[in-house]
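Left out: one protein chain. Kept in place: all the others.
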Amino acid sequence: MAATGDSAAGHRLNLDPNEFGTTSESSASVETLEQILPRMKVAIPGVTFEVVPNSAPGAEPSWLVDREHALSAAFFLRDDSTLRLDYCSNVTGVDWPERTIKVKVRKGEPGAEKEVEETRVVPGYLEVVYHLYSMAAKHGPVVLRVRTPGRGNDVSLPSLTPVWRSCELQEREVYDLFGVHFENHPDLRRLLMWEGFKDHPMRKDYVPPDDYEYEPTPHDEILEKAQARLARREASS
Amino acid sequence: MPSHGGATAKVPTEAGAPRGPDAYRLTAGDNEYDDGSLLEISMGPQHPSTHGVFRMDVVLDGETVVKLKPVFGYLHRNHEKIAESASYLAAMPYTDRLDYFCSLTNNWAYALAVEKLAGLQVPERAEFLRVITAELTRLQNHVCLAGFLMQDMGASGTPLMYGFREREKILDLFEALTGARMMCNYMRFGGCRCDTPPGWLEEVRKVVDRFPRFLDEFENLLSSNEILMARTQGIGVLTRDLAINAGITGPVLRSCGVDYDLRKVDGYGLYPKFQFRVPLGDHGDTYDRYMMRILEMRESLGILRQALDAIPEGPILDPKSKLRGFRPKPGEAYGRIEAPKGELGFYLISDGSPNPYRYRIRPPSLINLTVLEDLCLGHNVADTVTILGSIDIVLGEVDR
Amino acid sequence: MLGIGLIKGLAETGRNFVGSYLDPDRLVTVEYPEERLPVKENFRQFPFLVFDGEKADIGLRCVACQICEKECPPQCIYIEKSKDKKPDHLGKPQFYPAVFDIDISVCMSCQICVEVCPFDAIKMDQQFELSTADRFRGLLLTRDRLAKPNSHFQAIHPRDAAEIDMRRVDERAKAEAKAKADAEAKAKQATAAAPGATKAVASTPKPAAAPANEGAIS
Partner (left out) sequence: MSLNEIYNWGRSNSVWPLQFGLACCAIEMIASTMARYDMARFGSEVFRPSPRQADLMIVSGTVTKKMVPQIVRLYNQMAEPKYVIAMGACAISGGPFKQGYNVLKGIDRYIPVDIHLPGCPPKPEALIHALMSLQKMIADQPLTGEGRPRHLKPEGASEFPIPHQGEQDLEPPCNPHIWRPPAIPRPVTA
C-alpha cells in the first residue's frame, strides 16, 4: 500500500488545459465486413460470419458469428491492429421463441406452378448481442451476435469474459434472466434473482406468479386474474 | 489470495469400497476459510454505507480484505420486463427511476435511442434544453456523490449537508421546469415536453453564477484535508488496462488517464459546439476519482454558461413525433450518452408493434462494479466503503 | 505543514455557520408546517378531474373516452363508461364516467394522462399531504373525490388554465355560431319548401332544440 498522508504533490491533477482530454474530431468509421472477412478467414479457419441487416434509419448492421468460433473471433476483433475493439460496452440476451410464418411458395408441375401459402415453423433460439467499441481508435460500434441452436436443453454459448472482463456481470445477468449457459465463465451464478429461483423471467413465455389479491384498478390479464381470485374467495367463504 | 490449508470436509463415497485419494471431495461451502483465521462477513443489504441495498460478502484476514463478492438483485424491479409490455412512451417515466439522482440524463439516453430507431430530428432549442438540464443533473449528482463519499469516511453531516444544500437549488429549478424534484419525465421522442416557464433561464444563470463559490468552499473544506488524503490516496488503484478491459466508463475510467468521454467521442446532442475540457487523472486511486468529479463540475459550469448565452427561441418538439400510437419500423438501435456515472446506453429492438420487442439498459453503475473486488483486495475493510463510494453507484440502476 | 488543510476546512465551516444568518443563499430551514416553500406552478402530484360550473355531477369535462386509462404507465386508472349520455359544454350529448377511480397508492405522478387527454378533463393537483392510516379506502380516489372545480385549476395552474379557458370559450362560440347557422339554413330551407309541404315546417325546430331538452331532463 502506498504511503498515505504525504503531500498532495504526487496526486495533483494538472490544470494546464493541454493536459486535459481533447476532442477526437470525426472518429474514424469501422471497416465493413468485406474488408475484415479475408483477414479473419486467414486467422480463424472455418469461421462463418454473416451480416444481419438492420432496417432502422442510420442504425448499424450486426455480425452473426457461429458459436464454435465465437471466442476466437472475439479475440481476433480485440487484437487486430486496425480494429482494436478493446471495449465491450453492452451484452444482452434476446429471446426469439418458436414462431410460425406464412411463406408464399410456388408448387405444382413444372410449367403449371401455383403460388401457395404455406405455414412454416421457425425454430426458437436465444441470442446474445455484444456491442463493441474501440477506446484506442475511438470507433464503433461493432455489433456481434451469437445464437444458440434452440431454447430447450442446448442453450450453451462460449463466454467472452476471457476476452473482455466487462462481460462478467452482464453474462451472469443473461444467464439469470434468459437461461443462456456460458461455458468457461469464471463465476456463473444468478445475478439478480435469488438462488433457488427456478425460471428465467425475461423469456417471452415466462408466467409470473399470481399474487393479485387486491387490484382496485385491474386491466386485461390482471382483471381476469383478479376475477378468478375473487370467485375462488367467494366460493371458499 | 493466501492459501489456507484448513480443514477440508472429507466425505467417503461408499462404505466398504476400496478408497484412494480420489474418493474424497470438498463439499461446497466448507471452504478454505474455516481454519479460524479468516472471518467472513456480509455487509448489507441493510448497511449505512452501501448506498442502498447493495451487499458485499467480504472475507477478512484481520482487517485486510482477502476476498469480496458483491451480491446484487435486492432492488431488481423488472424495469426491462415492464417496458417490453408497455408502449414506448410509457417506459419514459420508468427511466426516471433507474438512476434516481439523474432522471434527466436517463430520459435523454432513452429518447436518443428511440430517435435513432425512428429517425426523429430534435429542434435546436430542445437540444439546448437537454444540454442545460443534463449538465445541471451532472452538477447535482457530483455534489451528492462527494457528500456521500465523505459521509462514508466518517465526515458525518457537514459535506453532505453542503452538497444537499446546493442540490436543493438545482432541484428547485427542475421542479419549476418539469413539475417534479426528482422524477422529471421531461424529454419526449424528438424534443422536450414543455417549454421553460417565464424567467427560468435567468434562475438557472443565478444558480450557475453562484455555484463556483460553493465549489471553492467545498474544495477548501475537503480537497487538501489531511485525513481525506490519507484515506484516499493510494487506495483502490485501478490500472488503465484493467479499466478498459472491464468496460469501466465515466469519471472512474478517466481517473486512470483514459481519454474517453462520450460527449467528445460521439458528439451527441450539441456537445461539439461547446468548449470544454475533460479532466484526466494519473493514478486511478480514490482521490483521483473524487477530484475527477470536482473538476468535471467546473467544466459543466462552463458548458452551462455557453448554453445559456446561445439558447435560441423556437419549437421544442419534432412535428413528426407522436405521443400516442407511436410505432417505429422494425429494426434495432443502441443509443448511449455520457451520464454522470458513465456510459448509459439503451438497446432497443422494434418489431413494428407499439411496444419494444427488446428493451435493454446498459447500466454504468453495474459494470463499474466489475472491478470492485480487484480494487479492494489487500486494503482494510474500512477502505472498501470509500472505494465503493468513489465508484458512485445507484442501486436503481445496478439492479434495475 | 500537517494540519493546515484541517484548519482551512474548519474556517470554512465557521464561515458557513456565520453566513447562514446573513445570506439567504445558504438556504436556512423552512419550518414546514408553519411556513411553506412557494409551490411552483408546474408542480404536480396526483391527477384530479376538472368540472365546470358549480356541480360536479353535471359539469365534469371527462367523457369517458378511456385514453388515459390505456396510456397510464402503471395502469392505475379504472373507468366505467356510462350507459346514457349527457350534453357537454358544447351541448353535444356525450358519455360520462359512471366509475372513475385512481389508485394513488400506485400512481407515479408522471403526467402522461394529462398529456394524452383531448378534453382537458384531467389535470395534476398539488396537494401532497395525503398520508393516511387507511390503506384501502384512503388511497383509492373515487370520482367524487377526484372532481374539483375549474376555479381550483385556475388557482393552481394559472397559465395553463387561462390558455385552456380561452380555447374552450372559442370552441363554444364557434359551436354556437355553427348551430345558429345550421338552424338558420334549415329555417331557410323550410321556408323555401313551405308552400309544398306543411309537415316539414312543423318538424324542423326539433333538432335544434333537442340538446337543450335533453340537458333539462338529465
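Going in written order, the chains are labelled A, B and C, and every chain counts its residues from 1.
Note that a residue touches a chain if its C-beta (ideal position, glycine included) is under 8 Å from a C-beta of that chain, and two chains touch if they have at least 3 such contacts.
Not measured: the values here are computed from a predicted model.
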Displayed chains that the missing one touches are A, B, C
Among the options B:Leu89, B:Met183, B:Leu317 or B:Leu348, the absent chain makes contact with B:Met183
Touching the hidden chain in the complete assembly: which of C:Arg15, C:Lys92, C:Arg135 or C:Arg159 does that? C:Arg135
One chain is left out of this view; which of C:Leu6, C:Leu27 or C:Ile67 touches it in the full complex? C:Leu27
Mind pulling the subunit A residues that touch the left-out chain? 192-194, 196-199, 201, 206, 208-209, 211-216, 218, 222-224, 226-227, 230, 233-234
Missing-chain contacts mapped onto subunit C: 27-33, 36-37, 45-46, 73-75, 78, 80, 103-109, 128-136, 138-139
Going by the touch rule given at the top, which residues of subunit B touch the chain that is not shown? 45-48, 52-53, 73-79, 81-82, 85, 93-94, 97, 100-101, 160-161, 164-165, 167-168, 181-183, 395-396, 399
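Definition applied: only the chains that are shown with their structure count from here on.
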Would you mind checking which chain's mean C-alpha position lies nearest the centre of all protein C-alpha atoms? B
Which chain is most remote from subunit C in terms of Cα centres? A
If you average the CA atoms of subunit B and of subunit C, how far apart do the two points sit, in angstrom? 37
Centroid distance [mean C-alpha coordinates] between subunit B and subunit A, Å: 21
Junction residues of subunit B - those touching two or more other chains: 224, 226, 229
Which subunit C residues reach two or more other chains? 2
Of all residues in subunit A, which touch subunit B in the complex? 1-6, 8, 10-11, 13, 15, 17, 19-24, 27, 54-59, 62, 86-90, 92, 94, 129, 131, 135, 138, 141, 143, 164-170, 173, 190-194, 201-202
Partner subunit C, residues of subunit A touching it in the complex: 5, 214, 216-219, 222
Spell out the part of subunit C that touches subunit A in their complex, as residue ranges. 2, 69, 75-78, 101-103, 106, 136, 140
